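The block underneath contains the structure these notes are about, expressed in structure tokens.
With one protein chain withheld, the remaining protein chains of the complex are depicted in position.
On to subunit A.
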Amino acid sequence: MDIIRKNVKYIIAGLLPALLIYFIFVLYPIVRSFIYGFYDWNGLSEPIYTGLNNFKIILTDEVFWQSFKNNIFIVLFSIFGQVPIGLILAVILSRNIKGAGFFRTAFFIPMMLSTVVVGLLWSTILNSQVGIINSILEAIGLEELTQNWLGDPKLAMLSICAVIVWQCFGYYMIIFLAAIQNIPEEILEAADIDGAGELKKLTNIILPMLWPTVMTAVVLCISGSMRSFDLVFVMTGGGPANATELMATYMYNKTFAIYQYGYGSAVSLVISVISFGLIIISRSLMSRNLSD
């Protein structure tokens, strides 16, 4: 038995393909990006070592801070948008109402579409000429509310966030639904016997038991928002006037539009550090809340 389980030949043959492809296309590039971050390099000529210079430029660039603020805005909008909406709908649908299956299926559909499809669809819907949003407002006599949703720097970020909520709330709903279904029946039955009303059951039993799931959802919001790129890239490209610039679009524009590979690597390093940092902070904050 152990002769097989410790057979080095088999172990190597089984693991090598996975390790090799993973190393070449994931791990090695990450290590390289750490290194490039300290160089000035246009991708063609010999890289020049510049120490922390790239990081200095990033941290003093107003556009970077604007994009950082926008990322944080998306994180907060997601935490206070998708998470509560998903939670409310999950609580409603967990009560065995008629058609629950249909609603569950329907709410998850946007999550299936590629972000590019969602971006192009909503760009058209929000379009100030042919879009349906403005047409609806005109049809119900609220013409003064019609807007250039993606062209107005004050509104563009809000419009993008609304689209993110539209696409993702179903995902959070499913996660919460699964968690609610894991709450043991007996606990809820015991509460019934004690005469607890629906609202009491919700606030005293269901929500506290869902707290770990809420925590997971917040972490997902953070990591998802930090990664977001496709939607903004397709809908606004970071414009108008950097109003919707994200750290990822900033990195893309710096790297591939003006060929600053060293600088772009430094930006991606900063993004990784920020998103890991945020996840750690939010985890510790929320676990402290739990023990209170």
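One rule holds for everything that comes next: a contact is a pair of C-beta atoms (placed from the backbone, for glycine too) under 8 Å apart; a residue touches a chain by one contact, two chains touch by 3 or more; residues count from 1.
By definition in this document, contacts and distances are computed from a predicted model.
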**Fill in**
Name check vs UniProt for the chain missing from the figure, options "Oxidoreductase", "HTH gntR-type domain-containing protein", "ABC-type sugar transport system, permease component" or "Trehalose import ATP-binding protein SugC", returns "ABC-type sugar transport system, permease component"
**Candidate in contact with the missing chain, chosen from A:48, A:76 or A:117** = A:117
**Fill in**
Out of A:38, A:77, A:107 or A:149, only one touches the absent chain, namely A:107
**Asked** In the full complex, which residues of subunit A touch the absent chain?
**Response** 1-8, 10-11, 13-15, 17-19, 21-22, 24-30, 32-33, 36, 43, 85, 88-89, 92, 95-97, 99, 103, 105-117, 120-125, 129-132, 135, 139, 166, 170-171, 174-175, 178, 192, 197-198, 216, 219-220, 223, 226-227, 229-230, 233-234, 247-248, 251-252, 255-256, 261, 264-265, 268-269, 271-272, 275
